[in-house]
Each structure stands twice: as C-alpha cells, then as structure tokens.
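A single protein chain has been omitted from the complex, and every remaining protein chain is retained in its original position.
Entry: chain A
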Amino acid sequence: MKRSWRGVLLMCLVLFLNIVFTQKAIHQYYYEHYVATIVYAALNVILFPIAVWLYRVERKVR
C-alpha cells in the first residue's frame, strides 16, 4: 500500500459512533430512559479524547 488509510477509516468510525450515540442519547431522553441518556452522552464525550489520540498517532503515518 502506498499510503495508509487506517487513520481515515478509524476517524470515519469515530464520526459514525458520534452520530449513533447522539441519536441514541436524544431518543432515550424522550423515552424517559435517563440513565441510558447519560451513558450515551458520556460515550460521546469519551470519543473526543479518542479522536485526539488517533489524530496524534495517525498524522505521521504516510
């Protein structure tokens, strides 16, 4: 492989999970499953440091 797509693919995964968790958090809020809402919101928050870390690791990979 000439160039590594791993970083791009992992970032796409992060974005995908972000969308899923956001959607879930809001729906679970309206379903009055408040604990689930907090869990999904927390997962969304945790994805951010993961994204930063992935960026750091992957930015140098050519």
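Quick note on the criterion: a residue touches a chain if its C-beta (ideal position, glycine included) is under 8 Å from a C-beta of that chain, and two chains touch if they have at least 3 such contacts; residues count from 1.
In this section, contacts and distances are computed from a predicted model.
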| item | value |
| --- | --- |
| Per UniProt, the name of the complex member that is left out, chosen from "Carbohydrate ABC transporter permease", "Cation acetate symporter", "Rieske 2Fe-2S domain-containing protein" or "Cysteine desulfurase" | "Rieske 2Fe-2S domain-containing protein" |
| Residues of chain A (touch criterion as defined above) contacting the omitted chain | 3, 7-8, 11-12, 14-15, 18-19, 21-22, 25-27, 29-32, 34-35, 37-38, 40-42, 44-45, 47-48, 50-52, 54-55, 58-59, 62 |
